[in-house]
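Taken from a larger complex, these chains appear in their original positions, while the remainder are omitted.
Should a chain be cited, it is by its letter among A and B, assigned in written order, with residues numbered from 1 in that chain.
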Amino acid sequence: MSKALGEKQWIIPDGYIPEVSSGDLVSHESICVLNCSSEEAKLSITIYFEDREPISNIQYTVPGRRTKHIRTSSLHRDEEYLPVGVPYAIQVESNIPVVVQYSRLDSTQSENALMSTMAYPITM
Amino acid sequence: MSKALGEKQWIIPDGYIPEVSSGDLVSHESICVLNCSSEEAKLSITIYFEDREPISNIQYTVPGRRTKHIRTSSLHRDEEYLPVGVPYAIQVESNIPVVVQYSRLDSTQSENALMSTMAYPITM
């Protein structure tokens, strides 16, 4: 059995899916999760906005000893997907410790730009 | 009631508003704040410079369970806005715990460049 590593709660204040892409690469952002444990990690993701109620409890599963690089554009609760071109923030909760990194590729203009940061861990 | 998460004080040493923009995107930087609590977060922002006294106590409010992606070019104390093309540093203080991330988009040259990092939390 491999031990779970990291924290159960992570925060990313700067979420944004660019509206435009150009060139060979599509603008997107990813929540990259590593589950070092042998057990499955069950994630619950909440999306906060500037001027409306959050979308909460979006479910996602990361199998044991696997990583998932989750495109935020794929996240949805029932029929509701994340809007593009709108600032938001992301909270990732997990039933076991995991590690979360956030990256964005922006190809609005003809060359791509990248940014990445470890999410902020909430220690219990 | 949702619980406040994060810290009450955050530091960003590398603040800089590029003087020039080109292409479709305007050069700017953002302080992205997430307030997970049901209560309003009252921020007080201080700007430190290389060779003059700080501008302190710039006020900003983030409503409960909301995020705000604050463009630093919009911050001002009375008539004093942040200067462009000048290195500075940012301190964000909040009456309740929040999480703060800093991002910059630089479109000085014809393609944009991005950088982002979580602000540094001061734990009490």
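Here is the rule we use: contacts are C-beta pairs under 8 Å (C-beta built on N, C-alpha and C of every residue); 3 or more make two chains touch, one makes a residue touch a chain.
Given the structure is predicted, the values throughout are model-derived calculations rather than measurements.
J.: Please state the number of copies in the whole complex; 2 are the ones shown in place.
T.: Copies in the complete complex: 4.
The rule we apply is simple: only the chains that are shown with their structure count from here on.
J.: Which of the residues in chain B end up touching chain A in this complex?
T.: 5-6, 23-25, 30, 32-34, 36, 65-69, 99-101, 103, 105, 107, 110-118, 121
J.: For chain A, which residues count as touching chain B in their complex?
T.: Answer in residue numbers: 9, 11-14, 16, 20, 48-51, 53-54, 87-89, 91, 104, 106, 108-111, 113-120, 122.
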